[in-house]
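Heads up, one of the protein chains got dropped from this complex, but the rest are sitting where they should.
Our next item is chain A:
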Amino acid sequence: MRRVVITGTGMVSPLGCGTEVSWSRLLAGQNSARVVTEFEVEDLPAKIACRIPVGDGSDGTFNVDQWMEPKEQRKVDPFIIYGVAAAEMALEDAGWHPKTDEDQIATGVLIGSGIGGLEGIVEAGYTLRDKGPRRISPFFIPGRLINLVSGQVSIRHKLRGPNHAVVTACSTGAHAIGDAARMIAFGDAEVMVAGGAESPICRISLAGFAACKALSTQHNDDPQKASRPYDRDRDGFVMGEGAGIVVLEELEHAKARGAKIYAEVVGYGMSGDAFHITAPSEDGDGAFRCMTAALKRAGISASDVDYINAHGTSTMADTIELGAVERLVGNAASKISMSSTKSAIGHLLGAAGAVEAIFSALAIRDNIAPPTLNLDNPDVETAIDLVPHKARKREINIALSNSFGFGGTNASLVLRRYEA
């Protein structure tokens, strides 16, 4: 099997615009949750979110004009802009700017989104009702479709290989990276730009996820306490937004051009719960089989895993995942660190798995486990180190990143420190 490595990363997260700024703030224990002020939230049960810091581009802020021409911005939903921005960062970071036919055709794109352009669909619905069909913009459809992140990135960078998109709710980002890595392993491409993008923070989305009983509603007065995975006082996830994109590359291709290598993608596993539309199977069977499949593909035993970036959304499901991990690692539990970075950035839905895979790669690069914030009173006892409050320096050679989505769709990625 051809080996696949990560040679570039890009990120727009609630902690900042850029991989390194997001990572350093994550390690420092910063929390991005706040009350939403951009639209009316008074009548919503969940009034908080983790929002991208918007500004002039300095100090890690996101300046939309740096990433897309103003006349193009109004044609697309924000998730497309976040994806375009993170993809440009990742390609720049990888130093991959294909100019020849051969290189362009060898480079594909696989970027997904969990929901796509929800807000734009709502607005177009009002336009249709109030002004009629002649007022629906020709950019309504191409500005909302989920695969248009992949389309835009392909067009902007002349990437003419496989062009694909994933839609698997909160597993989207992990599935995108895993599927793209397989495309390279299979020989469909030498390089893939892969990940997820999401811009879900709007009234209808907060209303809908709250109706599913998925959102935190008890910490509106103290937003930074709301996302608290594994803690007994957790009451739902906090919505986040952004994009995470990696450049995946066939190992020999990367070595031939002297590319920097973050980590190797050695394992990818998938499973379906076949249980419930929003709740995970209570015995954690789907999560267990998904992680088991990823480790089997990697040829790694569970006891060799150093760090797990948990799905850990700050819901009842946290302890189900934890139980599945305990079953997986058995007696090795005490040597494993597992944290939920959603405690700092919220739940980026379709972008979550990609952002978290990048954090996992950086955990390997820097030998440090990012913290689980707000873990004051663990809901269950475990021998696994849940990295409460503060990042932990420790040896990390193998990291596993979990993502589980509505519909019972599960994905796990295994990353390993690159060794020749």
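Just so it is clear, contacts are C-beta pairs under 8 Å (C-beta built on N, C-alpha and C of every residue); 3 or more make two chains touch, one makes a residue touch a chain; residues count from 1.
Here is the rule we go by: contacts and distances are computed from a predicted model.
Enquirer: Which protein name, taken from UniProt, belongs to the chain you can't see among "Cytochrome c oxidase subunit 2", "Phenylacetate-CoA oxygenase subunit PaaI", "NADH-quinone oxidoreductase subunit M" or "Acyl carrier protein AcpP"?
Expert: In UniProt, the chain excluded from the picture bears the name "Acyl carrier protein AcpP".
Enquirer: Looking at A:Pro138, A:Gly299 or A:Gly330, which makes contact with the chain not pictured?
Expert: A:Pro138
Enquirer: Looking at A:Pro70, A:Gly258 or A:Gly330, which residue reaches the missing chain?
Expert: A:Pro70
Enquirer: Tell me, which residues in chain A touch the chain that this view leaves out?
Expert: These residues of chain A touch the chain that is not shown: 69-72, 134-135, 137-139, 142.
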